[in-house]
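As you look at this complex, bear in mind that one protein chain is not there, while each of the others sits in place.
Take a look at subunit A:
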Amino acid sequence: MSVTPALDLRGIEKSFGSVTVLHDVAFSAYPGEVTALVGDNGAGKTTLVKCIGGIHAFDAGEYRFEGRPVRIGSPREATRLGIEIVHQDLALCENLDIVQNLFLGRERRRGLTLDETAMEEMARSTLSGLAVRTMGSVRQRIATLSGGQRQTVAIARAVLWDSKVVILDEPAAALGIAQTQQVLEVVRRLADKGLAVVLISHNMNDVFAVSDRIAAMYLGRMVAQVRTSDVTHRQVVELITSGASGELGLRR
């Protein structure tokens, strides 16, 4: 049972000024599996993800990628390793169109100039795999899209690349029923392709539907990392709300 985790973090500490947001957090995600990261509002999920993605620098801790210790100083370095993140706040440029956002920071080029044709074609095929009935043209500006459509664009941006780890921070928060199912389907498909997928969600049905493992956070601490098949709905809810459930979680 010695599969190397794609992501393996230990003892992560992070504070903003005098407020400590992550205390001694451990977290692993395995290739070919969906790891659900759960926790109440403000538990520190987004902060942990930002540390993984090189957006925040953490204060202390150990970060291993595919078994190798790495230092990630910027978002670009995380991307280079093959880590893609769908941010909770989406991080799209409203003044740019869908294609431009999908390729932001890694535009296709032919010589000096941008290769718009190739980018538009790739954007189309990725988005058509994500079922967005109402999106219309891929040359629309983000400003003209609905919240759910924006979320779809953000997800498309993360799955467009040949990556190893995909982290989705509440990807379905603004999505309709069909689109949510579609996203869960995509999440599953990514894991089946051998990627390590991390899904942050407050919806227990979704979590139990797609995840192989569950990592529960409580007030900036990682209280349990368990296999989904080993726990019940109730136990996970208890872990989220009180940090402990029977044998699991924080010692009292």
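Rule of thumb we're sticking to: contacts are C-beta pairs under 8 Å (C-beta built on N, C-alpha and C of every residue); 3 or more make two chains touch, one makes a residue touch a chain; residues count from 1.
Following the convention adopted for this analysis, contacts and distances are computed from a predicted model.
Trainee: Just by its UniProt name, which of "Glutathione S-transferase family protein", "Gluconate 2-dehydrogenase alpha chain", "Xylose transport system permease protein XylH" or "Mutual gliding-motility protein MglA" is the chain not shown in this complex?
Mentor: Hidden chain, UniProt protein name: "Xylose transport system permease protein XylH".
Trainee: Of the listed residues A:Glu94, A:Asp192 or A:Asp230, which contacts the missing chain in the full complex?
Mentor: Going through A:Glu94, A:Asp192 or A:Asp230 one by one, A:Glu94 is the residue touching the chain not shown.
Trainee: Please output the residues of subunit A touching the missing chain, sorted low to high.
Mentor: Its contact residues with the unshown chain are 53, 55, 74-76, 79, 85, 87, 90-96, 100, 104-107, 109, 112-114, 117, 120-121, 124, 127-133, 135-139, 143-144, 146-147, 177-182, 184-185, 188, 205, 208-210, 212, 228-229.
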